[in-house]
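Pasting in a structure now, in structure tokens, and then I'll have a few things to ask.
Shown here: the complex without one of its protein chains, the others still in place.
Our next item is chain A:
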Amino acid sequence: MDHECARLLPAVCAVLADPGQPVADDTCLEKLLDWFKTVTEAESSLLLLQENPCLVELLSHVPKLQDVSARVLSFSLRLAGIFAAQEDCFQYLQQAELLPGLFGAAGPLGRAVWAVPTVRSGWIQGLRSLAQHPSALRFLADHGAVDTVFSLQGDASLFVASAAGQLLVHILALSMGGRAEGHTCPRDDDWPMCAQKIVGHIEESLCSTDTPRVTQALNALTTTFGRCQSPWTEVLWEQLSPLVARLLERDPVPAPHPLVDLLLCVARSPVLGSSDRGPWETAAQALSRLAPPQAGPLALGVLKLQLCPQALRTQAFGVLLQPLACVLKATSQGSGLPGLLDGTSEDSVVLDALLSSKSSCAGLLCRTLAHLEELQPLPQHPSPWPQAPLLRAVVTILRLCDGSAAPASSVGGRLCGTLVGCVRVQRAALDFLGTLSQGMGPQEQVTQVFAVLLECLERPDSSPTVLKKAFQATLRWLLSSARTPGCSGLGPHTALFLPELFPVLQKRLCSPCWEVRDSALEFLTHLSRHWGGQADFRHMLLESEVPELTRQLLQDPESYVRASAVTAMGELSSRGLHAAPTSPEHPEAQQSLLPEFLHILSADSEGFPRRAVMQVFTEWLRGGHADVARDTERFVATVLQVVSRDLDWEVRAQGLELALVFLGQTLGQPGPHCPYTVSLPKAAPPSPLAEALGALCRVRLFEFAFRALFDCDRPVAQKSCDLLLFLRDKTATYSSLWEAGGSPDSASVEAALQRWQAGEQDQLLGDLEPEAMLAALRSVDLEGLRGTLAQGSDHVEKSPQSLLQDMLATVGILQENQADCY
């Protein structure tokens, strides 16, 4: 702890110990604890207490206060725990008889303030920190703390109850910590008393008819097996697993979610999952006993395991597929196509869940689709993967949702009535459909997929969220179908689909919902990024009104849409697709977008479109876009001039990104030490240095970067600092050359630098020689600046001194402002 903090600490402790002084801000005490944690990690707590007696005074005084504030008491409990985590400091506090007053029966336990959850939480967290050594265990036993923790497991506060469960496991692990590795004797033989007591409590709870108690026990076990990988956990599981299995015999099964969590945790444990005593039998039983909402997550968890008996995997996959199998069966009777789980009997529970109510049906289908979506991309997904029936099931669900399905049975009819217009299921189905694109499918089915996606995109009543997902799924299917082996160009499906897609896209670009216009633009950007070079695609796009509509959206009232339109137009323009060619003789002659984008950059009232323009410009510069290449220097100079005045620091930062690309193209690629990677067009070798520096001066890059170096927004200054460091390194040889010939006059640059540093923005630099710029560049302590900027701009305010000062400063003036909030 530094001197200044040590000086302020007694006064702060005095404020905390005075119940008449409310604490300034609800975050202060938390931040103070954070600081003490950092301090005690670095130095001895005992020394800290000895050097700062005010802390011990605070800890002894606070619990005795009659009208103590719950927050300060909780703080003191947690603070004492942090100190007592070190055994010597624990002994010191014990000698001063402080700990029983805080954590024992004489402490807050028996007082009215115990009713406040913050105090109970502080008590638990204090003990959690304190319980790090054998002395702490004895202390806990002497003061009956474990019994209190048992009761707190059922606390009215979720936070307290959960922390109590965690503490219990921590104590169990601590008391078993002394066990030798490989020590696997049964519990009753020589397990420590404390551990026996905790395990006994868990056993009792598992047998209880009170569901919350069963939940607590299951959660405690899950935490234990998740955290501890020692051999004793194997003994523990062996002894408790029959009790866990017995829970499955009850009707209804109590605490199904925690039970699933426990079984999966045991299965994942390297100690337990691979042993003979693994949870496989219980898991199999659970899969057949639990209701679909709980069996689903268990099935998914089982299928995600690396090692697991095949029979269980088959059973689990069956559970996951069951709802979709029911849907398929109900809608495709007599079609002759293979369904899912053919040959097995239909699960009546699943069917009931599908048919009982709309919310139950939607819930089950959404969960199933989400589970399968999660499973599909995993390398351990079941093989063979029933791609074709799954595709059919999803397409059927989407058709049921949009009302276009023709049900073949009464169950199908009921499903139709339940699912029609169900946006929730539609979204989940589209997500899964997108994932299924990885596996493609038979020709005919892929056609069906595109047909159903097109219907979704076309339907006038599709909600914006459904449309967004439909666009995403469409893109994934288009990409996959283009990757089909032996397929060159667009691929047969895409070639057939695109002519139908463009009219829909046109319609969606004119949607009254900004969300839809934006999703359509994002989709268009991706399309042209992937197929912009394909002749068929280009032809279809230019034939359509899409480019023109996109251009119109540059004036959209919604700034998000304007930004997406800029990105889309930028992408189209990079590929010569932003408008139909003005003359058939010169197909490349298209109207330039540059003036329009420059106008947006200088005039748009919002940051998003301006930022989008800067991204496009940087890409254009990188890729040698025709509009830029025509006069690169003029382009860079204009853009930097406009950007330097921008009020949005992110636009200014992007200006530096563009400057860096320009630098890279003029001087050569930045070295590996530079955080930015710039890809240089291979054809343009770096020009001679003097010429290059002249170019930098002409585009006023120096002025732009120097100004940015003292920008009030830290990221801009940081980026500029990196850029100037790169520039300085690149010009080092040149500098040493002319240095020999005499120093140039850099006084005016340095004077300007000083004024910019002082925050004066209006100072302008005249036309100066590169030498003067380089001299100024060398005069700035860039390394020092980089170090300062690497810290947060609020590091001074965030320092412990600042915190202590703030706590002291607010004393007495609080009453006036404390009630106020945002």
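Assume a contact is a pair of C-beta atoms (placed from the backbone, for glycine too) under 8 Å apart; a residue touches a chain by one contact, two chains touch by 3 or more; residues count from 1.
As a convention for this text, contacts and distances are computed from a predicted model.
Undergrad: What protein name does the UniProt record of the undisplayed chain give, "Transcription initiation factor IIA gamma chain", "Integrator complex subunit 11", "GPI transamidase component PIG-T" or "Ran-binding protein 10-like"?
TA: Per the UniProt record, the undisplayed chain of the complex is "Integrator complex subunit 11".
Undergrad: Which of A:Glu458, A:Glu650 or A:Glu750 touches the chain that is not shown?
TA: A:Glu650
Undergrad: Who touches the missing chain here, A:Gln21, A:Gln94, A:Ser162 or A:Gln239?
TA: Checking each option in A:Gln21, A:Gln94, A:Ser162 or A:Gln239, the one touching the absent chain turns out to be A:Ser162.
Undergrad: Among A:Gly226, A:Pro297 or A:Gly439, which residue is in contact with the omitted chain in the full complex?
TA: Once the missing chain is taken into account, the touching residue is A:Pro297.
Undergrad: One chain is left out of this view; which of A:Ser45, A:Gln166, A:Ser241 or A:Ser519 touches it in the full complex?
TA: Answering carefully, the residue with contact to the hidden chain is A:Ser519.
Undergrad: Based on the whole complex, identify which of A:Met1, A:Val15 or A:Cys28 touches the chain you can't see.
TA: Here the residue in touch with the unshown chain is A:Cys28.
Undergrad: Residues of chain A in contact with the chain that isn't shown?
TA: 24-28, 30-31, 70, 116-118, 156-160, 162, 257, 293, 297, 357-359, 362-363, 366-367, 370, 424, 427, 464-465, 468, 515, 518-519, 559-560, 605-608, 611, 645, 647-650, 712-715, 718, 759-762, 788, 792-798, 801-803, 805-806, 809-810, 813, 816-822
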